[in-house]
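This part shows subunit A:
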Amino acid sequence: MRRIPAEARIDCVWILLSGLTVVAWGLAKVHGEHRLTPSGPETVAVLAIASVKSRLIIRQYMEVRTAPTCLRRATDAWLVVVMVTIAVMYAYA
Partner candidate 1 sequence: MVSILETTPTEQPRWHLPGDINIWVFVLADLFSFAFYFVVFMVYRIEHGSVFLDSQRHLNLTTGALNTLVLLASSRFVALAVQTARTGDYRRATRLVSLGGLCGILFTLIKSYEWFREIADGFTLPRNEFFMFYFSITGVHLFHVLIGLLVLALILRELREPSLRRASMVEAGAIYWHMVDLVWIVIFALLYLAR
Partner candidate 2 sequence: MTGATAALPARVSARDDQRSPKLDLWICWWVFPAFYTLFGLIFVVLTRVMPPPRPGVGVDQINSFFHAHGTTIKLGFALLMVFIGLASVTNGLVAFQMKRMSVKPIFTYAYIATLAVGAVPGALFAAFAFLAAVFRPDRDPHLVALLYDVGLLTFVGSLGCFTTNYLVLALAIALDKNKVFPMWMAYITFWQIATELLAAPVFVFQKGAFAWNGAISFYEGTVIFVVFLGCLIVLLRRAIQQQPMDELVQD
């Protein structure tokens, strides 16, 4: 049980978000210039990272964390629907 002042929390989230961005970028870079073939694992990883980042922004920055239940559900639903749909369509491709 820790109490984190709001500003430190914002900074932590920012570092996390930036770190994840670099990781995702690195993942794509590592597979080199020959990105001519589709890659299931890479896509899933990238979408998963984007999902985590998105939820962090929604919950922490947009303060949905402390918002009424219907808003929390609505934003979660948006994220789930969008990401799952994209992932499923990639699998279908």
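Behind the choice of candidates: all candidates are chains of the complex that A comes from, given by their letters.
What we mean here is this: a residue touches a chain if its C-beta (ideal position, glycine included) is under 8 Å from a C-beta of that chain, and two chains touch if they have at least 3 such contacts; residues count from 1.
Predicted model only: the values in this text are computed from it and were never measured.
Trainee: Thinking of the complex as a whole, which of 1 or 2 is in touch with subunit A?
Mentor: Candidate in contact with subunit A: 1, the rest do not touch it.
Trainee: Would you pull the subunit A residues touching candidate 1 in the complex into a rising list?
Mentor: Residue positions touching the partner: 1-7, 9-14, 17-18, 21-22, 24-25, 27-29, 33, 35-39, 42-43, 46-47, 49-50, 53-54, 57-58, 60-64, 66-68, 71, 74-75, 78, 81-82, 85-86, 89-90, 92-93.
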